[in-house]
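For this depiction, one protein chain was excluded, whereas all remaining protein chains were kept in their positions.
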Amino acid sequence: MSAARVGVVTFPGTLDDQDAARAVRHAGGEAVPLWHADTDLKGVDAVFLPGGFSYGDYLRCGAISRFAPLMGELIPAAKAGLPVLGTCNGFQILCEAHLLPGALLRNAGLHYVCRDQRLRIESTDTPWTADYAPGQEVVIPIKHGEGRYVADAETLARLEAEGQVVVRYLGSNPNGSLNDIAGIRNEAGNVVGLMPHPEHAIEELTGGPGTDGLGFFTSILKRLVNA
Amino acid sequence: MARVIVDVMLKPEILDPQGQAIARALPRLGFSGVSGVRQGKRFEVELDGPADEAALADVRKMAETLLANTVIEDYTVRVEG
């Protein structure tokens, strides 16, 4: 049986694409490079939008990438149920593309923050988090300057009520995110965005301490193989 | 009560990477006929009192010392209304 194929998108200025592809391979999948200017999703089973500074984060983070030709294909596919995970800049792009509600603003502390962050997995009801236990505490690196999640009160209440908050910061909130939100999902659950970088926590040798991030990748691959 | 607007722009000779990246993106979205874009910042300063000369001088000083980095940026000050 051939390995499940996860597309990893590269925009101009994407940085964590190599890491994301490595994480997919570590979990046993095939990483398929997708180029922003193409209009072909190459038949992948899921898509990962990695972190970075696409278009230099100029104008607003994700604002220019959101209009890439590839996004023209990805947005309808995601609405039709294709599993999509965006981390950091990928999360920002998903918000700009209105695949996820809310927006990510400059950190409350006004500085870029790189640190190993304690988190709680709040929702395992997504194709990307099924391998975690509900309420599981993990440590995964964060590294961003604009990760303060904001949404209007109504949206926020809905996210909480419907269990759409996927990951929450524990300990001190690194960026002033509302409700300590580190990651959310759409109503259907197939689209997930988070600020932390699970691809930097998949090996003991490199990256943050431990391998707590690997679950995001094993979750999606199990889902695809069993699908 | 008055509102004073401070616009801060990079000096014309200073490279504006943000403006350039936006300008390059516009044709891809179907907007033609744009020869350049420069990005700046707008500050709205609410005064307790009227925007008289003394207050404006203060706002200019504010712009000079804090709002603009005069090494690379110019600013303009105007009263809204």
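Some notes on this structure:
Residue numbering begins at 1 within each chain, and the chains themselves are lettered A and B in the order written.
Just so it is clear, a residue touches a chain if its C-beta (ideal position, glycine included) is under 8 Å from a C-beta of that chain, and two chains touch if they have at least 3 such contacts.
Here, contacts and distances are computed from a predicted model.
Its record in UniProt calls the unshown chain "Phosphoribosylformylglycinamidine synthase subunit PurL", which is the match among "Phosphoribosylformylglycinamidine synthase subunit PurL", "Ubiquinone/menaquinone biosynthesis C-methyltransferase UbiE", "NADH-quinone oxidoreductase subunit J" or "PTS galactitol transporter subunit IIC". Annotation: of A:Cys114, A:Ala130, A:Val150 or A:Leu178, A:Cys114 touches the absent chain (contact as defined above).
Summarising the interface, subunit A meets the missing chain with residues 12-13, 15-16, 18-19, 22, 52-53, 55-58, 111-115, 141, 143, 145, 197, 199-200, 205-208. Interface with the hidden chain, as seen from subunit B, comprises residues 10-11, 13-17, 20-21, 24, 69-72.
By our rule, only the chains that are shown with their structure count from here on.
Averaging C-alpha coordinates per chain places the centre of subunit A 35 Å away from that of subunit B.
Against subunit B, in their complex, subunit A makes its touches with residues 55-56, 58-59, 64, 67.
Of all the residues in subunit B, the ones that touch subunit A in their complex are 17-18, 21-22, 25, 28-29, 39.
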